[in-house]
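Please see the structure below; I have some questions.
With one protein chain held back, the other chains of the complex are shown just where they sit.
First chain written, first letter: the chains are A and B, and each begins at residue 1.
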Amino acid sequence: MKGLFIKDYSYIKQSKFLFLFLIIFGLGFSFIYDYHTFVYGYFSVFPSIMLMSTINYDDYNHGFTSLLSLPISKKEYIKQKYCLGLILGLLFLAIAFIISCLSYYRSLHSFQFLNSDLFCGCIMSLMFAYFIIALATPVAIYFGSQKGQLAMMVIFGGIFVMGFIIYFIFNLLGIDLKAWIDTIASSSIPFITLGIVVITAILNFISYQISIKIFNKKEY
Amino acid sequence: MIEIDGIKKTYKDFTLDCSLAIQPGTITGLLGQNGAGKTTLFKAIMDLIHVEKGKILIFGKDHQELDKNQVGFVLSNTCICEYLKLRELIQMLNAVYDHFHLDHFIEQCKAHHLPFDKKINEFSTGMKAKLNILIALSHEAKLLLLDEPTAGLDVVAREEILDLIRTFMEEDEERCVLISSHISSDLESLCDDIYMIDQGHIILHETNDCLLDEYGLLKVTKEQYQDLDLEYILKTKEENYGYACLSNHKQFYKENYPDIVIEKNTLDILFSMMLGGH
Partner (left out) sequence: MRIIINNSSMVPIYEQIVDQIKKLISQNELKANDALPSVRALSKELKISALTVKKAYDFLEEEGLTKTIHGKGTFVLDTNKEIILEEVKKEIENLLEKAIEKAHHAGVGDDELHDIFDLLMEEKNDRN
């Protein structure tokens, strides 16, 4: 698995300017609008995008044919991708955390903002990142590099549409979703966070199993 | 070393259906046109595609359990992780293979003038082909599976690659190689055993020695053809002087028909007769 990490690290290193741009943009937006938590949402979509692009690159020009001729099993490959997703999630969260701290400190001049709500928020955004990875990885494996980009757009569109439909249904039933979430959230944030962590872990495990099944079926 | 027993793989307009065996210590050549099924066969051996029927045994075990540390695999025109620089690829390979000969590999890359700080997809065809074969030879493989390793190369580069394979075989008598090509002269000077494949089927299997020494091309006039004993004639093709006949027993005709012109066989002749004759 070490070899696969070296490969992905070498590839991700090639996009260091993209990283720099993302950080500067996040920093600038937080500072200009005094929107200290903006970066959490902003950075939570990048781990999956980065992960998908490593898969696309592996598939580039019949890449899987030669990659799978190395002593790397299909299962090992999939396992490494989920591990990489885990690491990328933490990496982007760390960047987001630093930027938000800078942004908070700049306007508050104190460290009062470091409370349990912020930490729960961090974990929530991390779980959101992992949630997208769980959805997108099997799709990327299934469609490969050519149709992969399109599939990704469909997924993100799907998430958006699904959210909208849920919101619409609740509205129709006369339930004020926002107030509902607020009441739950204010009562027991740590408890909810824990619940979401467990759900995301289960989702990722299922997604991992599906990815392996898909990958085993595919021919290169 | 490898036993392939009646494997079958069906595509929309192509079916691979063949059996072959590769003995330890030998170089086996797979000769066939583009689209004859060579690459499909290699992919089946490497378990990159799923066969519908039949069995593939490598080192006595089912091919799905094959330890790929023991195999050097080359597919023409594709390299591993082409978006990496050679320097990065070397680090990766060193981590992936159990017995990667790092120093020797770096030396070989230098000797063949491969640029370390260039991305592989910017390499020329010749550089890619050399890199592929060097990788296949870098990790103490017992078996080389080489699909068109010399495709698109000039004579000098091809000869360099064939020499690398010969040296590999000289180092250990138990090693073996399966190599495909549509350039028959490459196989003629390298292989011990030749399989000819066409439209997914093996149409000929002989030792190279036998093909060169016992096979021959008879050039006969129409009159001579009338009297010819056709027992050892495999294929016949009409020519403007009469007929060209491929025989697997040229000595017989040499002794019984001293007037007939008999040409020494080459794989090129064999190839065009097997595919063009009837």
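Keep in mind that, in the parts below, contacts are C-beta pairs under 8 Å (C-beta built on N, C-alpha and C of every residue); 3 or more make two chains touch, one makes a residue touch a chain.
Computed from a prediction, not measured in an experiment: that's the story for all the values here.
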{"item": "Partners of the unshown chain among those that are drawn", "value": "B"}
{"item": "Among B:T26, B:N132 or B:S184, residue touching the chain not depicted", "value": "B:T26"}
{"item": "Residue touching the undisplayed chain, where the options are B:M169, B:L234 or B:M274", "value": "B:M169"}
{"item": "Listed residues B:E3, B:D17, B:E140 or B:D192, member touching the removed chain", "value": "B:D192"}
{"item": "Residues of chain B in contact with the chain not shown", "value": "25-27, 162-163, 166-167, 169-170, 173, 189-193, 207-209, 212-213, 262, 264"}
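The working rule: only the chains that are shown with their structure count from here on.
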{"item": "Residues of chain A that touch chain B when the two form their complex", "value": "2-4, 6-7, 10-11, 14, 57-58, 60-63, 65-72, 219-220"}
{"item": "Residues of chain B touching chain A in the complex", "value": "43, 46, 48-50, 67-69, 71, 73, 75, 78-85, 88, 91-98, 121"}
